[in-house]
Structure formats: C-alpha cells, structure tokens
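Only one protein chain is missing from this complex, and each of the others stays in its spot.
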Amino acid sequence: MPLAFAFSQQPIDTAAARDELLRDPAAGGYVSFEGWVREFNEGRQVLRLEYEAFEQLALKEGARIVEAALRRFPIRHAHCIHRVGSLDLGELAVWVGVSAEHRGEAFEACRFIIDEVKHRVPIWKKEYYRDGDSGWVNCEHCAAAPRHLHSH
Amino acid sequence: MPLAFAFSQQPIDTAAARDELLRDPAAGGYVSFEGWVREFNEGRQVLRLEYEAFEQLALKEGARIVEAALRRFPIRHAHCIHRVGSLDLGELAVWVGVSAEHRGEAFEACRFIIDEVKHRVPIWKKEYYRDGDSGWVNCEHCAAAPRHLHSH
Amino acid sequence: MKIHVQYFALLREQAQRSQEEVDTRATTPAVLFAELKERHAFSLAPGQLKVAINGEFGAWDQALAAGDTVVFIPPVAGG
Partner (left out) sequence: MKIHVQYFALLREQAQRSQEEVDTRATTPAVLFAELKERHAFSLAPGQLKVAINGEFGAWDQALAAGDTVVFIPPVAGG
C-alpha cells in the first residue's frame, strides 16, 4: 500500500489510488471524496490557486488522521492525497478514499478524514481573484476578525 | 446529464459517470460510493452472482430516490448506476456519485441514495456459492425466518 | 378476467416462468396471490412481498381490472 497520506505536485491519479484500496478482496464498499477548484469562493471569482504545505509536519499529521480513522472505524483501508503547487480551475485539490466491508463505516471514516485534514494539517491555500486581488484563505482577514474554516 | 438512475449490462464506467457530474463549475465537492462483489458474504464463499431487476418499476423508483435527494439536500447533481446480469468476484455492482458545493451535503445525499436504493428498488441478487449451493439474498430463508436487508 | 402476471427472482424460479396470463376470479392482488401460491407452491408469504400493478407499487386490497399486469415483489437486495 502507498503512504496513508501523501502530497502530489502532479494531478492526482484517482483511478490508481482507488485500485490500490480495492485490491483487498474483503472490501465490499468504497467511499471517496474529491475537492475541486471552483470558480467562486464566497462570492469572489477565482482564477487559480496555490497550495503550500509544511510538508514535514503535514505528512505526520495526515498519517495520524488516517491511522485514527483506521482505529476508530472498522474499515479496511484509507488513503488521502493532497495537491500542492499551482492549481487551475477544474483541478482536483484533494482526494480521500476508504474501503470497508460495510458501507456505513466507509462513509463515516471518509468524512472524518477530510474534516480532520481541513482542520489540522498545515496546508495553506492562496486564491488569485479575477479582480487582481489575492489572499490566503482563512487568513487574510485574521488580524481584523478571525475567520473560521471554510468548508466546501 | 444522463438519467438520474440507470442500469448497465456492461461494467460501469465510473470515470465517465464522474466526469458528467463534475462538468458543473459550482460543484466543489464530490462523494462517491461503490459496492463491489466480494468473495465472502455472511461467511459463505461466493463464486459469482446475478442481479435481476424489475426494470420498469426500478427505473422509476431509482429516479424518485435521486430526485428526493436533490430536494432534500442542497446538492448539485446525483446519479446512480446499478449492474444487472451475471457478475464475477471483483466486479462493481453499484455506483453512486453526488456533487455539491459543500461536502457535508454530498456525503449525506450519497449515503441516502445508496441506503434507499438497497431498501426500495426492485433488484434481486442471487449468489452462487463454492459449495454448489445458491440463493437469493434476503429471500431464500424468508419462509422460515424473514431476514432483514443485508448491507455491505 | 384475465390478468397478466410477471415473475422475478425466487418467484420466477418457483413458478418456472417469467410471466403468464391468468384467468381468475380474484379481484385483488391478495386473493390472486393466494391462488398462485397454491398453484406454484411459492415459499414466500404475502407479508414478505410487495405488489405492483401496471408498473407502479399498489395495495394488496386494490381492485384489479381485466388486462392489468401484476408483479409480486420479493424482498429486494440491490447494491
């Protein structure tokens, strides 16, 4: 199996990642989440974005999240891949895949992983807007009024 | 967009089905469920299985489930494809894909759809076992003691 | 009157056919099923089945009309 949590500079190969999880003949259910770069975020028109990670710690924290999911839910396998670098509209930013014998746990574990990754893993997203402005999501207005995590 | 609910005699092309859902530039989150034919079911070794559907009603009921999900959850698109005919171990039996602006609703709607499909759509599964026996899942022992829906 | 009956899954196997024309005095699916259960030795009880009339879910005590198509639906197992 590949690393439980990984970064990718290249477009994420979801088919290959999925096939890894499904090699296990006991995994009858598979749930995946994909987060895509979309044109609008909170009403602003996005042109592209950049993800930056503190990889040394992010890889550890991401792996801890996947390991926690494996302990907490009776699932077979779980894996998360996050893009870093410059992304255009329509690109895949993050993928989570979970296989399990039973579907309920696969859904719960997949959601747990993406929620935790968004809250705990040191990854930052800078959006470049059509109006020429740009900003670090959750961060640019921190000094004025702290904003809480944006979910999508 | 293709039909909200469809049957397939051929292996399900999940990549094509996913791409359909992701053409919408507002869909930032995507959740999918896949149900695979596995070797063991309730301790019995399965060799292959057959799905049979009352297609006239199943197509209507499947579409109603997807439409209910679209009304109930603020999602963008949803789609379900179910295999019929003879399936070998390792084949994909059912696929559900949901796109949404926000991930929470995509998870909830995807799970709602697969749960409802398993409970309400007139599809039957016959398992052929290694020991030479075979049986209609949820049905063979109905006369003795009604069994409730098997989930995987 | 003549009723068209379609069979699926276990009922199809036990009836040894996927459909038949039934000439019956039954006026409801409940009575019709009792008649067919006897004829084909179905192992399923009505409480384990649903019924569809003309391609839509129906009620066991719904009035049948000549030419209707009736399907008795065994416990489903999609996914």
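As written, the chain order gives the labels A, B and C, with residue 1 at the start of each chain.
In the analysis below, a contact is a pair of C-beta atoms (placed from the backbone, for glycine too) under 8 Å apart; a residue touches a chain by one contact, two chains touch by 3 or more.
Because the structure is a prediction, the values reported are computed rather than measured.
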Practice problem: Could you list, sorted by label, every displayed chain in contact with the chain left out? | Solution: A
Practice problem: Using the touch definition up top, pick the residue from A:18, A:79 or A:125 that touches the left-out chain. | Solution: A:125
Practice problem: With the missing chain put back, which residues of chain A would touch it? List them for me. | Solution: 35, 51-54, 56-57, 60-61, 82, 93-94, 114, 117-126, 136-140, 142-143, 146-147, 149-152
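Quick note on the criterion: only the chains that are shown with their structure count from here on.
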Quiz prompt | Junction residues of chain A, two or more chains touched | solution = 103
Practice problem: Going through chain C residue by residue, note those that touch at least 2 other chains and give them in order. | Solution: 79
